[in-house]
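The structure under discussion appears below in the form of structure tokens.
All protein chains but one are shown in place.
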Amino acid sequence: MIPSITDWHSFFFYLFATVTCVFALAVLFATNIVRMAFYLIISLGASAGLFILAGAEFLGVMQLMIYVGGTLVLLVFGVMLTAQERFISMKTRGGEWVMAAIVGGALLVLLVQTAFSIDDWTAPRADLSAVSAIETQTATRLGLGLLGIRPDQAEEADPVLRQGMSGYLLLFEIVSVHLLVVLIGAAYLARSKRVTSLARAAEMRR
Amino acid sequence: MATAFLPVFLFVLAGLATSLGMLSMGWAFGPARKGRVKEMPYESGMDPIHDARRRFDVRFHLVAIAFVLFDVELLFLYPWAVANRHPEGIDAAVAKAGALNVDYSRMLVFGEVMVFLAILALGFVYVWRKGVFQWR
Partner (left out) sequence: MTAAAYFVLLERWIAAWVQDRRGPNRVGIPLTKVRLFGLGQPLADGLKFIFKEEFTPAHVNRGLFVLAPIAILAAALAVFAVIPFGSVIPGETIRGWLGEESDRPIELIAAPGVNVALLYVFALSSIGVYGVILGGWASNNKYSFLGMLRSSAQLIAYEIPLGLGILGVVAATGSLELDVIIEQQAQTGVWFAFAQPLGLIVFVVAAFAEAARLPFDLPEAEQELIGGYHTEYAGMKLLLFLVAEFLHMITAAFLIVILFAGGWHFWGLTDPGFWGVSEVNWPIALARIAVLMTKIFLVILFFMMVRWSWPRFRFDQLMNLAWKVMLPLGMVNLVAVAVFEELRKSFEVSDWLLVPMAWAVCLAGWLAVAYAAPLTSDNRPRRGLQPYRVDTQI
């Protein structure tokens, strides 16, 4: 028997979910920080697969690009910068475990409570064929939202409501200002380096 | 549901299987002869002095930071780029907005994106002047 599409869907869901959880736990229990960073890569990569399965393809691929391909390269560089023999192994102490357990537990309770409070998520949809018909052009809709128009809200009957739904234009521009700020921060990080090399140059000229 | 992606996932699994299969083939058929000198790090015949994992220049970290920043910038530009000419994109939205009497036009969108790019270009010029890209 050839497995149907829903079977494959479930198969990949369980695969990705297992990989995500197992490697998230591995990050927790590993003692070598390079290994930790590596487990984090796999965990985040598998969660990108979960996003894609949920229909948020753009988000999933962006998770791969930004988190797996970008942020974690930064993290791995940082880890390798510091990973000398002395720092390579990290052991969590008892007090830290307690603190982490309290914070993590509180977050988990909050998330679980929120997840179960949404009616649509607690019971399976009666009509599975309707689910597959979800609009998947997520990138286009995201783009319109960022540029200040919400296609879903433009069909709002009430004109007062319609005016309020101008999308995420402000956020879009704030993001660019935010990136500017971070760039300035990066320049600040580079500055000390530049000063020392100039100082060395001056020293050599003497 | 992302049914279009299922072959892609299968492809990823197949890629992993291929690599593993090739490795195990070499492992199965190749000889295994070990030696003390053979297991040392290769340094053109010299005896290695210390561990290879030393501190390295922070500039590499800086390159990574700059990369992440511009990557995020690209991330925010992709939705615009797609919506720009997609059949359900900006044109459709503008047409719909006209019918609904919402103030929205192509020039406005163009201006928004240009403002976004201009702020980033400002940051880029600033960082350049501050010498982040200077590789000394």
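Each chain carries a letter (A and B) given by its place in the written order, and its residues are counted from 1.
Note that a residue touches a chain if its C-beta (ideal position, glycine included) is under 8 Å from a C-beta of that chain, and two chains touch if they have at least 3 such contacts.
Computed from a prediction, not measured in an experiment: that's the story for all the values here.
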With touch as defined up top, name the shown chains that contact the chain not shown. A, B
Pick from A:Met36, A:Met62, A:Leu147 or A:Val175: which residue touches the chain that isn't shown? A:Met62
Of the residues in subunit A, which ones touch the absent chain? 34-35, 38, 41, 45, 57-58, 60-62, 64-65, 68-70, 73, 76-77, 80, 136-140, 201, 204-205
Could you please point out the subunit B residues that touch the chain left off the display? 4-8, 11-12, 14-16, 18-20, 22-23, 25-27, 29-33, 38-44, 48, 51-54, 56, 60, 63-64, 66-67, 70-71, 74, 77-78, 80-87, 89, 91, 106-107, 110, 113-114, 117, 121, 124, 128, 133, 135-136
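As a working rule, only the chains that are shown with their structure count from here on.
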For subunit A and subunit B, what's the span in angstrom between their mean Cα positions? 14
Per the touch rule, the subunit A residues reaching subunit B in their complex are 5, 8-9, 12, 49, 52-55, 57-58, 62, 65-66, 69-71, 73-74, 77-78, 80-81, 83-85, 131-132, 134, 136-137, 139-140, 142-149, 151, 154, 159, 162-163, 169, 172-173, 175-177, 179-180, 182-184, 186-187, 189-191, 193-194, 197
Across the complex, what residues on subunit B touch subunit A? 1-6, 9, 51, 53-56, 58-62, 64-69, 71-73, 75-76, 78-84, 86, 88-90, 92-93, 96-97, 100-102, 104, 108-109, 112-113, 115-116, 119-120, 122-124, 126-127, 130-132, 134, 136
